[in-house]
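First the structure, in the form of structure tokens, and then the observations on it.
Note that one protein chain of the assembly has been removed; the remaining protein chains are unaltered in position.
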Amino acid sequence: MSKIRRIRLKTKKYIPVPGTSPGSIQLYEDALKPQITVYSYNSDEFYSEKINSIDELEIQIEKHKELHRWIEVKGIGDADLLTYIEKKFSINKLVIEDIADCRQRPKLDEYEDYLFVVSRMLYVDEQLEIENEQVSFILFPKLLISFQENYSNNISPVINRLKGGKGNIRSAGSSYLLYALNDLILDNYFTLIYKLGDELETIEELLYRRADKSLMFQTQNIKREMISIRRAAWPERDKINDMIRSDSKLIGKTSRTYLKDTYDHTMQIIDLIENYKDLTTSLIDMNLTLISQRMNEIMKVLTIISSIFIPLTFIAGVYGMNFAIEDPKTGKFLNNNMPELYNENGYLYTMGGMLIIAIAQMIYFWRKGWLNKS
Amino acid sequence: MSKIRRIRLKTKKYIPVPGTSPGSIQLYEDALKPQITVYSYNSDEFYSEKINSIDELEIQIEKHKELHRWIEVKGIGDADLLTYIEKKFSINKLVIEDIADCRQRPKLDEYEDYLFVVSRMLYVDEQLEIENEQVSFILFPKLLISFQENYSNNISPVINRLKGGKGNIRSAGSSYLLYALNDLILDNYFTLIYKLGDELETIEELLYRRADKSLMFQTQNIKREMISIRRAAWPERDKINDMIRSDSKLIGKTSRTYLKDTYDHTMQIIDLIENYKDLTTSLIDMNLTLISQRMNEIMKVLTIISSIFIPLTFIAGVYGMNFAIEDPKTGKFLNNNMPELYNENGYLYTMGGMLIIAIAQMIYFWRKGWLNKS
Amino acid sequence: MSKIRRIRLKTKKYIPVPGTSPGSIQLYEDALKPQITVYSYNSDEFYSEKINSIDELEIQIEKHKELHRWIEVKGIGDADLLTYIEKKFSINKLVIEDIADCRQRPKLDEYEDYLFVVSRMLYVDEQLEIENEQVSFILFPKLLISFQENYSNNISPVINRLKGGKGNIRSAGSSYLLYALNDLILDNYFTLIYKLGDELETIEELLYRRADKSLMFQTQNIKREMISIRRAAWPERDKINDMIRSDSKLIGKTSRTYLKDTYDHTMQIIDLIENYKDLTTSLIDMNLTLISQRMNEIMKVLTIISSIFIPLTFIAGVYGMNFAIEDPKTGKFLNNNMPELYNENGYLYTMGGMLIIAIAQMIYFWRKGWLNKS
Amino acid sequence: MSKIRRIRLKTKKYIPVPGTSPGSIQLYEDALKPQITVYSYNSDEFYSEKINSIDELEIQIEKHKELHRWIEVKGIGDADLLTYIEKKFSINKLVIEDIADCRQRPKLDEYEDYLFVVSRMLYVDEQLEIENEQVSFILFPKLLISFQENYSNNISPVINRLKGGKGNIRSAGSSYLLYALNDLILDNYFTLIYKLGDELETIEELLYRRADKSLMFQTQNIKREMISIRRAAWPERDKINDMIRSDSKLIGKTSRTYLKDTYDHTMQIIDLIENYKDLTTSLIDMNLTLISQRMNEIMKVLTIISSIFIPLTFIAGVYGMNFAIEDPKTGKFLNNNMPELYNENGYLYTMGGMLIIAIAQMIYFWRKGWLNKS
Partner (left out) sequence: MSKIRRIRLKTKKYIPVPGTSPGSIQLYEDALKPQITVYSYNSDEFYSEKINSIDELEIQIEKHKELHRWIEVKGIGDADLLTYIEKKFSINKLVIEDIADCRQRPKLDEYEDYLFVVSRMLYVDEQLEIENEQVSFILFPKLLISFQENYSNNISPVINRLKGGKGNIRSAGSSYLLYALNDLILDNYFTLIYKLGDELETIEELLYRRADKSLMFQTQNIKREMISIRRAAWPERDKINDMIRSDSKLIGKTSRTYLKDTYDHTMQIIDLIENYKDLTTSLIDMNLTLISQRMNEIMKVLTIISSIFIPLTFIAGVYGMNFAIEDPKTGKFLNNNMPELYNENGYLYTMGGMLIIAIAQMIYFWRKGWLNKS
């Protein structure tokens, strides 16, 4: 059994408690302790501050009010922090609940003073598992707060561009930063899909050589992974579209133009996924055909050998019968009993007959095309 | 045959009578006697009263008119009660008919003075059957009447929160209570789907080890259960959406905001169901492949053994023939008849020849890959 | 071959003549002679009159003009009657053509002075065939004319309610009568679907015990019947919806409210059909799996028996060879030729060897799980 | 191999030249020389004139300008004629190009002074091939020009009704004539579909008796023919709908009412096609099952015979072994060597034992149900 695939779908299990009051924060057991960084910037200035406590955060929030700020929270396992943010920025309880409950679909929720955006960040982690991480954003006029489920570093390129300071990222406001992060998250979809596509092509090559159970399972797994990516990609597309069409003033004109580009990317992602999904379906179908075809081959071998030798064995069996030429009691000759056995060339004639039968059958099978390699 | 599944789909059979006048109450034979409780509450006060007769109900309805009230009816098997409520609150006959006929799809019907809402509550009961219970609601400005098909206790968490008295549930009006009950009902969908999902994963694990008829049937059953949950979930989604978009004044602003959260949940439910439905399809396909593959294995064993021994048996048969070396009548030697038998090493040569044939075939099968474990 | 199903799809064949002038009446050869009844009623009065000629009809039409009237026509095989009605009530030729050509889909056609409504009435007739009968309605302000293809009595419950005289049916006008008839027709769908569903459940039970060709065909037939019911149900739903949304004054407010209830029923019908259609698909798939699985079992029996006995037979064949221990001509002993045969316990050793081989194979098959019941 | 089907899909191959200037006329090699007839008519008068040259056409066009006229062109293989019509009536080049390029989908193109309508006329020709002929129409206020790809006579019923002179066809204007021709073309769809349906039913009957390769291919072919009819029917439906909803004054009110009737017919056509397509799918599935089931039967015969006789043959082989009861050299008796052979009733016991084994197996197979007819 061949083993090609290395990437697996990471499975998570949540145990929701029905009937809890809406807006209450339900943390997962293994939710990570938050790591907070506050970035303050405009075209000219850039500050980055690691935060170790809610008090430090309070201080930092009151500083640099004239700049654009980004509060980056990695890990959501601290109910106090979430409650602090809820109170500090007058955020709806339901938003905080959604940040904590990492099963949200990508969406845009518009509130009067802020926007709430949820993204699903898909990538392959170091254990080669497909991680499906929730990233939530709250967008205020000059402030973006982001919440990541894990400590992963996928968004570091945007941080580097922010540090670097060129282009729109420092000048086009918080909604542009939100766009840049969403665009980056969706770029990671390409990386993931291409990786799965590579595995698929390896499987396809192997399939032509030898269809086996393991290839089948691996194809099925990639299909399921593609389906689960698609299940994230479609609402991502809808979300981006909602952001473009929203009449909220929080999303600047430049950001809107760039979001259209991201929309194109979501369409490309969906096209790619459909492509690979079709490919998996086609591979599974081929596999089934190959198994049937192989069965045909096995049966042909059996049938050819049996058909040739069973009749011959019968003939041999006939001449192995013990019908007596002479009555043991009377000594009388029983001339009808197998006189062939006493013919001078009986053996040669029999062997010759057998050869003719075998050759006739070979011709028959050859004509039916059973002797060709299929 | 392995038996993993324990949860079954409960089947009900209704025998409708075509042509009965619309709006007439048709009770099911096994409809339960109603158990009524009246809750009266506002932010400060909370009263709960068990009701034993229509007269007691009449009295209770006239009390506490300044508070919000919830008349909870469990069991719908009393036509008098339904008629009393119809008259008392001037409710359309069709609404009462729908409450009694527990086959309604989730829906919102808007009437001038009240809203009629139907939910399907899905859960696993003590007999491990999936119960699909109808819960109907009539919403007036300060009054909610709920009708449950059975005595099940699934909504007790909301009653506890109402007793507890914190949060919106006591202050945000009857439409919030309606929201809270609907949200709870939908939370139970998650519980059910996760339970089925667990069974599915057990089946998947077993499948890799051994595909059998029973696993196939159980997968098919889960698929059908998922489809029947989906058939409830889609109209639930539409109903919640109708409630959000309705311009009825009966649904308060707070309730509307919270209903959006419930809408998110219905979308998550649908995603989950699709996920598991895809998984069942994939398992069924794999099962079919595994059965074919197993057939191939069986055939290989047969073909290898037959192909090797049938020719050898033929050879043995040949040398078991009784062609005579000496004519019994004349005593003349018939030297062409099987001289091999009288060769000093005839036996050894023959056995050696057989061994060579067997080895040649083994090499052939090994080259074809039939000797590998597939 | 087991025979469970009794209900069959009735097939009709129409031979349309292309190019006939539109609006011309083309009667079917076996169209039934009309049986006409005129009902005249209001809340207080009720008259019912059997009509035997167009002249009698003319007289009856001129009577009771102050009451609501319903002209019930069963059987449409009289072009003169149809032409009389066309002229008398100034009805469009196309309407009359549609009444005569019983292949119409359910629809609502709005004309200035009247509405034309077509329903498909599905039910199981006495020959246990699914009858798909066209019922057409022309609705005037105080007059309903109905045309039934056959003499079937499915709508008698409405006639009884009309006679009984309680409820809206006598007071809410002709459009309510139209509603009541449509509702009844759709109630009959439930009866039909439940009957098919019962047959399906019987088949399902049998399937688990024994998959055979006949069960497969019967499932396929139910699937096709379900599809053909669905093909009537969807346009019925659209028609009812058109009637609800129509701004024609001919449909009263009460009737509209009740039609919403009928709309619910069409949705329930469609849900039921989808449910059973999914079930048929699932049964067909299971059947295929069971056939494959059965093949595996058959092959296992063959393979086990062949694999055990073919090698043993070979050994027996070897010791049945006639290699001579003594040269017949010279009398010289050929000691290499099958000395086993002359060993004191050769036979016992051989039989023991065979037993060991057989046991080894049994262990091999037992380990592969081939000896278990699958 | 049985041969039932007679109707075949006619295949045409066009070799388009990419990059030719739009609006240029590209005639097919085998395009037919046009046969032109001009009909001039109103309620009272009717003239029909065969035309042999463009000059004659010019003369005829200038005559009878007060009447409604219909220029019927059969065969489009004359670029001069097409160019003459383009210039004479100031028709857009693209229209003329579409008339010549007979691959157009059914459509309505609205121009300022005229409408351009394309229909696909499907019918079985004398060679029993399904012909898919393009019929194009240009509608002016009092003039209809029709272009048929071939000389087929399918539209003669309308010409006869025009000659006959009764009904709307002479009085309701050119758009009514256009309607009548379109309606006739669609009536021919019914004829075609019913013919294919008849073949399908013959195949279905045969299938129950014997599933073979040829039935499979023929079913597949009907399925493909149904799909190709559907591909014409859907855009026909859209076209008719466009004509009904168009606000062009060229389509009269009467014509619009009658077009709604034609719209009903397109819906019926689509329903019929879907019905038959479902039937083909179901037949293909059944065929596959029958093939599998037949395989099971074949295997059962093989397995029963092999299982019974292989063990018996082994036993016979054992007693055919030549273990010696007496040492040929020493004459010593070897009493362990096959003493059964020298038992007085050894043969009878052995044969009895064989019989018991055979009967035991028969019982086993009978219990498994393998001896029943499936």
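Per-chain numbering from 1; labels A, B, C and D assigned in written order.
Definition applied: a contact is a pair of C-beta atoms (placed from the backbone, for glycine too) under 8 Å apart; a residue touches a chain by one contact, two chains touch by 3 or more.
Quick caveat: nothing in here was measured; it's all calculated off a predicted structure.
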Residue touching the undisplayed chain, where the options are D:40, D:136, D:154 or D:287: D:287
Contacting the left-out chain in the complete assembly, out of A:17, A:59, A:128 or A:324: A:324
From D:231, D:245 or D:329, residue that would touch the chain that is not displayed: D:231
Touching residue (missing chain; options D:119, D:322 or D:361): D:322
Residue touching the undisplayed chain, where the options are A:183, A:238 or A:344: A:183
Positions on subunit A contacted by the hidden chain, ascending: 154-158, 160-161, 166-167, 169, 180, 183-184, 187-188, 190-191, 194, 208, 257-258, 260-261, 264, 267-268, 271, 274-275, 278-279, 282, 285-286, 288-290, 292-293, 295-296, 299-300, 302-303, 306-307, 310-311, 313-314, 317-318, 320-324, 327-329, 334, 336-338, 369-370, 373-374
Residue numbers in subunit D that touch the chain omitted from display: 1, 13, 15-16, 18-23, 92, 94, 97-98, 103-105, 107, 109, 210, 212-213, 216-217, 220, 223-224, 227-228, 231, 284, 287-288, 291-292, 294-295, 298-299, 301-302, 305-306, 309-310, 312-313, 316-317, 319-322, 325-326, 333, 338, 340-348, 350-351
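Definition applied: only the chains that are shown with their structure count from here on.
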Labels of chains that are neighbours to subunit A and to subunit B: none
Least step count from subunit A to subunit C, where 1 means the two chains touch: 2
For subunit B placed onto subunit C, the superposition rotation in degrees, Cα atoms, nearest 5: 70
Copy pair subunit C, subunit D: interface residue numbering same or different (half cut): different
Subunit C and subunit D: spacing of chain centres that average the CA atoms, whole Å: 25
Whole-Å gap separating subunit B and subunit D, where each centre is the average of the chain's CA atoms: 40
Set of subunit C residues in contact with two or more other chains: 288, 292, 295, 299, 302, 306, 310, 313, 317, 320-322, 338
